[in-house]
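In this view, the complex is presented without one of its protein chains, the others remaining in place.
Read from first to last, the chains carry the letters A and B; within each, the first residue is number 1.
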Amino acid sequence: MASSVLGQALPRIDGPLKVSGSAEYTTDRIFENMVYAVPIGSTIANGRIAALDASQARAMPGVIEVFHRGNVGELYKASPKAGMIDETRPPLADDVIRYYGQYVALVVAETFEQATAAASCVKVTYAGVDAPNVALELSADDEPNEVDRRGDPAAAYEASPVKVDQTYVTPAETHNPIELHATVATYDGEQFTLYETTQSVFNHRNVMSEILGVPRENVRVIVKFLGSGFGGKLWPWPHDALAAAAARELRRPVKLVVTRKQMFETVGHRPRTQQRVRLSADRDGTLTSLRHESINDAGMLDEYDENCGEATPYLYGTPNLLVTSAQTRRNIGPPTAMRGPGAVPGLFATESAYDELALALDMDPVQLRLRNEPTRDQGLDIPFSSRHYVECLTLGSEKFGWSERSRAVGSMRKDGVILGWGVSGCSWLAARFDAEARVELLADGSARVAMGTQDIGTGTYTVLAQLVAEATGIPHERVVVELGDSRLPPGPTSGGSMVTASVIPAVLGAAREAMKSAIELATSGPQAPFAGRDAGDLRFAGGRIVARRGGKGVPFDAALRKASVSRVSGSGKGQRTFGQEHPKYSIHSYGAQFVEVAWQPEIARLRVNRVVTVIDAGRMINPRLARNQVEGSVVMGVGMALFEETRYDPRSGAPVNSNLADYVVATHADAPHIDVTFLDYPDTELNELGARGVGEIGLAGIASAIAAAVYHATGVRVRTLPIEIEKLLSA
Amino acid sequence: MNAFAFTRADSVAGALRAAGGDAKFVAGGTTLVDLMKLGVENPTTVIDISRMPLAGVSRMPDNGLQIGALARNADVAHHPDVVNGYPVLSQALLAGASAQLRNMATTGGNLLQRTRCVAFRDTAMACNKRSPGSGCAAIGGFNRNLAILGTSDRCIASHPSDQNVALTALEATVQISGPKGERSVPIGDFYLLPGDTPERETVLEPGELVTSVTVPPPAPGAKSAYLKLRDRASYEFALASAAVVAIVRGGTIERVRIAMGGIGTKPWRNLEAEAALHGKPATAEQFAKAAQIVLSDAKPQSQNGFKVELAKRCLIAALTTVTQGA
Partner (left out) sequence: MSSQAFVSEAVAPTAPANAQPPATAPKVVEVVFTVNGNRLALVVDPRATLLDTLRETLGLTGTKKGCDHGQCGACTVHVNGRRVNSCLSFAAMHDGDEVTTIEGLGTPENLHPMQAAFVEHDGYQCGYCTPGQIMSAAALLSEPCGPSNADVAESMSGNICRCGAYQNIVAAIQSVRTQG
């Protein structure tokens, strides 16, 4: 394949729409006769609804209806195989309140102002109110689940000369995409059309159809632009069902926008994790045992396993290992996947522990990691498809200037400020979801590719255009990309950094089939440009149909016009590798994070100055987009390390800092200088182009690298995130 | 948000006529609209005063400065007389909120901004300030950002402003017009401690309008600075802040004014600490003593004990900055 567009840092094809306010996000939908819905959340976390008095609200101007358990209509549980949903109880299903903010009613009015005013006038009284369990200290409710085991880690630990045994905690975090979760639901008596903030139109359709009790064909889910989600928008949440139910009852389009406060209560969070890590090593740094035991909180009704040990079994070599996970129930809205679920909190713990081990060994932390580089995946006992972790570490060291590090705490200074340097490794899985695509070649010389996946900001629109351009030679500006609609061929969920890897076989397959059709068209019929020739003698290149022997050939669109057809099309399919029972290869991305922090003890000010990141994620389809993903992850990592924690009031169970002034995320001024390098080793075990995915890996390892740098600057080892000022005041 | 009537006043007299009952003035709206959305403020009438001709910043005959109540925070911060004569005020304003908010926020509105205590801002939580007698959910609850000075067993809400901390160190005066005429209140007397009546935050009576703030002329040789400490680098309220105005000659502190933010129930000034510095050498040791005096009465809550140490470092650093090279 002639490589012209792949690997090019093309600007996004949807850029002009995004910068001009023309990109249509879910809440931008406005329909004739549309009404506004405002959900009401409970103000207790543990009890039940005794009475709900909506009389005053109903009498208010513009109010159309107040929905509650008695009048919302049937909402069912989706069957377990329908698809993914983290809160399986349908909204308003019973009067039991299990978490603060759980929806108890929905006000619908002609305008947003009227609906919000009325919502504040619905009186809800509660009974049987008990103290909520939102305790921070986690202990497993049931026997931990053994994720992986090899050798005899306890015995090896006892026998080893150098040990680390520490517990690390990552707090509840809220995704907080800047786009609020929302639904605009329409119902015409038979068909639901749901404009959703979803990272997965197909899962959403499948689950919502069961919740609404209608066939899948009767639900269409659309999301043309998504204001990101970071996992929070993977699966449906209760407001989706409420909006659809209101549209069903009222037969009017319903717009429901979840407030920022409600987003802390009702659309998931990264659960709190508590992770005990025990490491042991020989004096030369050889890892003799590794135990990683984690607990996370879950909601009162549903299971949620954060799986912090995701990367633990394969990242380093050791003969003796134990990985377990456990859950404990809390009166908190159910957790959900947040960017890099499992591995991100997990690597904070294990990579921090390696840093502590390096100290205990008096060894350079980069050297310690190099020492324990395995030759195969010791967890699954299979070879790696393509692993260049060592190069990430060594190249990162070089770029960062790691060799100039002076090891003693607080020993490095610049411009009167103490510098701290820290390093961490990172890793993230690479796999494919099922995906189908249709590619059409049009008689005007353009192409169209259709796939029911979403662009959540990662650049899927652009990547699809590049793939079609690559396969057909049609300029990428002439490729129209159609996404975000469950009427299109089923595409992958935007999750797990798997979209790019997943779409490649489907799109390339569809493009090839379409090109084949064009060639056949060019040979059939007396008027055809290659009439009478064998299709096998022709090929499609640079947007033209040409003879294999040579010659100029004809533009494909001329052949189409000659035949009086508007288009030829092809379908393509790619199969999932995600969740495969017996993989042949261990397929993962790797990286190294080097961080410099600045510490001014006289004013207790800590800032992250610069980050050098080297990522081994296969081939880059578009380095501009990929770099942006990694830079954005690093920024989120600064927030994770230093600021972010959803705090629950122990008395009411409410997330109390449920707004963007009290739940602090990184601003422009907090962003460090970020230097991203991609190693370019195509991983063709995953797909023919060798592209993996970069949506999450950049966040992994940032918090541990920052924590290591903070230790280096201050002498304070912070094992419970975030690293707030108060934890450093003793330094 | 409850329904309300909206009127516009284009003169002080008009505003005062329209005022009364539970009517509220709106200037920039960045506090009032926010709190109305939260159901914390529920006026039945809102009087838009933003068009009144009170946006000027002008020199007074005594060479002091008069800042109109409607002067936008951004305009004040960048006004040459402020930048040159009162750097502490310019720095404090620029350390506050965001560029957009500073374009909206007014001097008068900023003087009267309300606490950021989450219990105050959430009508589902108990708050004696919002709803007298209901209790205080912040005591023993989320109080990391709340006050350690000037608290009572009814209220521990911190005063959140940066501007007012600088104005306190500058010994500004608030000019007020009301149904009973005009009056001036030194900023040190403008704010009230919560005591048993946390719902009363200032001496402003219902229906009274702030028309301007005046600051005395800069003392010859005075230097000033504002230091704000917070978790993230920008767009966040202070965990601790310090405004310092000082005259140092030959290494000796001749005159100093200190006000602190983020730690008190009002902009915090401690005369004793200032007195302790007068005539003393501008040294780290003296600064530490002054900081000790300011924080000696601190009453930490369950989450904000760290502010005692943080505030000390903040004050010492601000004093160091202002007196360096003097």
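Everything below uses one rule, namely that a contact is a pair of C-beta atoms (placed from the backbone, for glycine too) under 8 Å apart; a residue touches a chain by one contact, two chains touch by 3 or more.
Just so you know, these numbers come straight off a predicted model, no measurement behind them.
Student: I'm checking contacts with the chain that's been left out. Which of A:57, A:119 or A:625 qualifies?
Tutor: In the complete complex, the chain left out is touched by residue A:625.
Student: So one chain is hidden, and I want to know which residue out of A:83, A:177 or A:379 touches that hidden chain in the complete assembly.
Tutor: Reading the full complex, the residue touching the unseen chain is A:177.
Student: Which positions on subunit B touch the chain that was left off?
Tutor: For subunit B, the residues touching the absent chain are 1, 3-6, 8, 26, 28-30, 33-34, 36-38, 46, 48, 50, 74, 78, 97-101, 103-104, 233-235.
Student: Touching the hidden chain in the full complex, which residues of subunit A are there? Just list them.
Tutor: Its contact residues with the unshown chain are 11-12, 14-25, 27-28, 30, 32-35, 61-62, 110-114, 117, 176-180, 225-228, 230, 257, 259-260, 456-459, 624-625, 628-629, 631-636, 659-661, 665-669, 671, 673-674.
The rule we apply is simple: only the chains that are shown with their structure count from here on.
Student: Roughly how many whole angstrom separate the Cα centroids of subunit A and subunit B?
Tutor: Centres of subunit A and subunit B (C-alpha means) sit 42 Å apart.
Student: Report the residues of subunit B in contact with subunit A in the complex, numbered from low to high.
Tutor: Those residues of subunit B that touch subunit A are 1-3, 37, 39, 116, 118, 122-125, 137, 140-142, 145, 227, 229, 231-237, 239, 305-306, 309-310, 313-314, 316-317.
Student: Taking the touch rule as given, give the residues of subunit A at its contact with subunit B in the complex, in rising order.
Tutor: Contacts found on subunit A: 43, 61, 113, 116-117, 120, 602-605, 607, 642-643, 647, 649-652, 654, 656-657, 661-662, 664, 666-670, 724-726, 729.
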